[in-house]
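Missing here: one protein chain of the complex. Every other protein chain is in place.
Our next item is chain A:
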């Protein structure tokens, strides 16, 4: 049975996915942000579960996570906010967060709760593919969750093939060696890398993340990939303009 992510990946279009940190700018913005993103034409959403020590994130997402935690965001609060989300929202929803909060909630409980709410997948940057494969894959599959793995320009072909074999949705292609929000724009090096991965003809389509901030970089990133993810640039927009202008931001990317 295909879940919403897999259906979406089958659509004949380049996909725009947006990341935001749950609980930011205000604790209870979560549902409004999701609804506004869907109404603006976004294809997929990554809901960031904030963590005190986000190793893979640059200053923008770190700051939003710190603020979200200060605002009172917790795993339980997020699940409560999302409990009726499927009454109004139909695009794929993915929770992105670090492993420790999930471990404390209980991995099985976490997956079960995601399934009940209608979350389609998870991105857990610090859960390595081999640990997932050995210890958690069965649980994720039991609850119909797609787990998404990252690859980088330094990931070997052999490891990419392994990650592809364990994945059942898309591969999150990190554009360059950096944390989130550190760089913007792509040079030949990145484009060659996107093309190299595209030429590997993997089972799972690739979605590019890190370094996409506007219409130009979205177009570049999706030349050889199925879609692209915008995170830090969206958080910056929220920080500067609030949530009411979300449609303008999205329109500036995919008009």
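As a convention for this text, a contact is a pair of C-beta atoms (placed from the backbone, for glycine too) under 8 Å apart; a residue touches a chain by one contact, two chains touch by 3 or more; residues count from 1.
Here is the rule we use: contacts and distances are computed from a predicted model.
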Options "Tryptophan synthase beta chain", "SoxXA-binding protein SoxK", "Response regulatory domain-containing protein" or "Xanthine dehydrogenase": UniProt name of the undisplayed chain: "Tryptophan synthase beta chain"
Identified contact with the non-displayed chain, of A:25, A:41, A:101 or A:144: A:101
Candidates A:26, A:40, A:71 or A:152 - the one touching the absent chain: A:152
Hidden-chain contact residue, picked from the options A:128, A:185 or A:242: A:128
For chain A, the residues touching the chain missing from this view: 51-56, 58-59, 62-63, 66, 69, 74-76, 98-105, 125-129, 131, 149-152, 154-156, 159, 174, 177-179, 182
